[in-house]
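Quick one: structure below, then a few questions.
Complex shown without one protein chain; remaining protein chains in place.
Here the chain labels run A, B and C in written order, and each chain numbers its own residues starting at 1.
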Amino acid sequence: DLGNSNGLSPDMIYRYSRHLLLPSFGVQGQANLLKSSVLVIGAGGLGSPALLYLAACGVGRIGIVDHDVVELNNLQRQIIHTEAYIGKSKVESAAAACRSINSSTQIVEHKEAFRTSNALEIVSKYDVVVDATDNAPSRYMINDCCVVLGKPLISGAALGLEGQLTVYNYNGGPCYRCLFPTPPPTNACQRCADSGVLGVVPGVIGCLQALEAIKVASLVGEPLSGRMLLLDALSGRIRIVKIRGRSLQCEACGEHPVLTRQTFPDFDYEIFTQTPLSTGPLKLTLL
Amino acid sequence: DLGNSNGLSPDMIYRYSRHLLLPSFGVQGQANLLKSSVLVIGAGGLGSPALLYLAACGVGRIGIVDHDVVELNNLQRQIIHTEAYIGKSKVESAAAACRSINSSTQIVEHKEAFRTSNALEIVSKYDVVVDATDNAPSRYMINDCCVVLGKPLISGAALGLEGQLTVYNYNGGPCYRCLFPTPPPTNACQRCADSGVLGVVPGVIGCLQALEAIKVASLVGEPLSGRMLLLDALSGRIRIVKIRGRSLQCEACGEHPVLTRQTFPDFDYEIFTQTPLSTGPLKLTLL
Amino acid sequence: MQLTLEFGGGLELLCDSVKIHNINVDPQDGEKQLTMKNLLTWVRTNLIKERPEMFMKGDSVRPGVLVLVNDTDWELSGQLETVLEEKDNVVFISTLHGG
Partner (left out) sequence: MQLTLEFGGGLELLCDSVKIHNINVDPQDGEKQLTMKNLLTWVRTNLIKERPEMFMKGDSVRPGVLVLVNDTDWELSGQLETVLEEKDNVVFISTLHGG
C-alpha cells in the first residue's frame, strides 16, 4: 500500500525493514531520510564511516567534498578506501564504495578543495552538513558557511586518542564561533598527519556523526546541540557535557554578524587562523 | 633500523605511521597488534565495523565466523557487505573487504555456525574474541568457551536505538554469567531481525568493540572491564557504569565451575536459554 | 524523597514507553529508610502498566535486568537492601542480545 508506506517501493521496504520496524523511527523517519540530502566535507578518517552509514541508511542524496588522493598511510583509519584506490581521488573512491552498498542513493562527487569561492554554492544544495575535515581554517569556514545558509552542522574531530562531537547551528543552538570566537595559537592546533591518531578513534566519532546527521535529517530524537561529547579512548571514558548557548555577540550567528552571505566569500580563513587550509608533508620525526 | 622499529618493514612503518607517531601507542603498541590474533564471531551489524577497523589497524590475524549469506535487508547496517555479495557467504564477503583494505593482514574464514562442537577448536587459535552475534544462546556459549580457554571477550549488543558494550573475562574481571547467571525469559529477548535496529547503532558499538579489542591486543590503555557502556542513541546519552566483579559462585568462572573444557561441549545452550541459535524468518507485522 | 528512575533496553515499554521518571516516594509507615526492596514494590504498583513478569520475579527483578544505583551495579551496594538517599538515580536496564 503506497499510502501507508509513504511512497516506499517494495525493494525499499525490504532493504530498510529494520528501520521500518522501529516504533520511534518507522515509515515516517525513513521517508524523511529518503527525502533528505547530506554533505560530507572530507573523505578521510571521520568521513569514511560517516559516509558508509549515511549511504547504507537511505539518505536520498549524499555529497562528498575532498581534493586529496588516497595514500597507503590513510588506510590505517580511512576504511572506505581500498588499496586498489591508492593514488586515485578520495571522492571517486568513497563514491564508488557508497554506490556499491546502496545503488539507490544518489552520490554527488565534489572533487575540489572546499574554499570560500565554492562553499556557498555547494552547501546550498544540501539539508545537513557533516564537518569531517582536519584543520582549523576549514572548521571556521564550514561553520560560517552553514550559519550564513542556515544549515545544521554535525561537527566531529579526533586526534591522538581523543575525540569530540557536537551539532552546531541547530534549532537556535550555538555555532562554532560562539564557542571559539578567537582562533587558538597555531602551535596548539595539530592534525592527524602531524601528531598521529589511533585509527578507530575517528571511526567512533565518524559513526556518531552519522547518527547525529540521521537524527537531524529524519526528525527523530534529540540531536547533540548545546551538548558536546568528549571521548578519551585510552581510559575508556565518554562524557557528554552542557555547553553555552548562542552568543548575541557572535560574529557569525549573533545580533550584528560580521559574516554574511556578502562578506563570507572575501573572508581569509588562512590569515584568520594563521594556518594553511591544505596539509603539509608528514614528519616522521618520532621514528 | 629494524632494531628500533621492532621488526616493522618500511611499508608497515609508512602504513601505520599515524599509530607510530602516538607517544602512548607507538612502535611497541603496533608491534603487539601485528603479533596478535582476534576472532570476530558474527559478520553482521556489529561485526562489519569491528572487522574493518581491526583489519585496517594491523591486527596480525583475524578470524571471521558466520554461516549466513548476505541479504538485501542486511545492507542498511552491515556496511562491510556490498550489493554484489547478496546471496553469497557473509564470511567470504567480509574477508574480501578486509583483504582489500589491508592485504598484509591474514584473514581466516570460518564459514560455519559457531557451535559447542567447533567452539573450543576455533577459539583456541586466537588471543581475543569479539562477540558480534545476535542471540542469547550464542552469548552464553561464547562466554563459557572464552572462560574455559582463558580468552578476553569483547561483548557488544545493539537493538532498536540502544547499545551496550563491556569486556568480559579480562584480568580477573567478571564474565557474562557473573552478571547474568540465569537466562532471561524468552519473550524478553529480541533480535534485530524481529524488532528492528537503527543501522548506525551497531555501527557505533562495533567501532567501540574494535577499540576495546585493539586496547587488549596492543596492551595499551584501560579496557572496559568491570564497567559497561550504555548508549541511548535517540536522546544522545552515553553512560559508563561500574558493574560487579567476578562472582565466586559463577558456574563458568567461579570457584567450582560447572562449565569446564570437558563439560562445555555437551552443554545445551538452546535448552538453557529456551531460544534457538539460528534466526527465524522476518516478521513485518508492523507494516 | 525525590528519585530519578530510568528504564532502558526495552523495559520502558512496560511503563508507557517513558524512559525517565522523576518520582517522589517516602518510606512506609514505621520505616526510617527506603530500600531498593521498597522501591521495587512501589515501581511495580505505580509505574509498571503491563506484563509485570517482564520486570520482576519473586521480590527482585527478573533475570537479565541490570539495576544501577548512581551508575553502580546494585550488587555492589547490597542489592535489595541498598538504602536510597535523596536525589539518587536508579536505572533498570534489560540486557540486549541483538547485533
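Just so it is clear, a contact is a pair of C-beta atoms (placed from the backbone, for glycine too) under 8 Å apart; a residue touches a chain by one contact, two chains touch by 3 or more.
Note that the coordinates shown come from a computational prediction; the quantities given were computed from them, not determined experimentally.
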Visible chains that the absent chain touches, using the contact criterion stated earlier: A
Residue in contact with the excluded chain [from A:Ser9, A:Gln28 or A:Ser235]: A:Ser235
Option touching the unshown chain, where A:Leu21, A:Cys57, A:Ala97 or A:Ala132 are the choices: A:Ala132
Of A:Gly160, A:Gly173, A:Gly199 or A:Gly254, the residue in touch with the unshown chain: A:Gly160
Of A:Gly26, A:Pro202 or A:Gly254, the residue in touch with the unshown chain: A:Pro202
For subunit A, the residues touching the chain missing from this view: 42, 44-47, 132-136, 139, 156-160, 162-164, 179-185, 187-192, 195, 197, 202, 228, 230, 232, 235, 239-244
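Operating definition for what follows: only the chains that are shown with their structure count from here on.
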Subunit B and subunit C, separation of their C-alpha mean positions in angstrom: 30
Where subunit A and subunit C are represented by their mean Cα positions, the distance between them in whole Å: 39
Per-residue multi-chain contacts in subunit A, two or more chains: 23
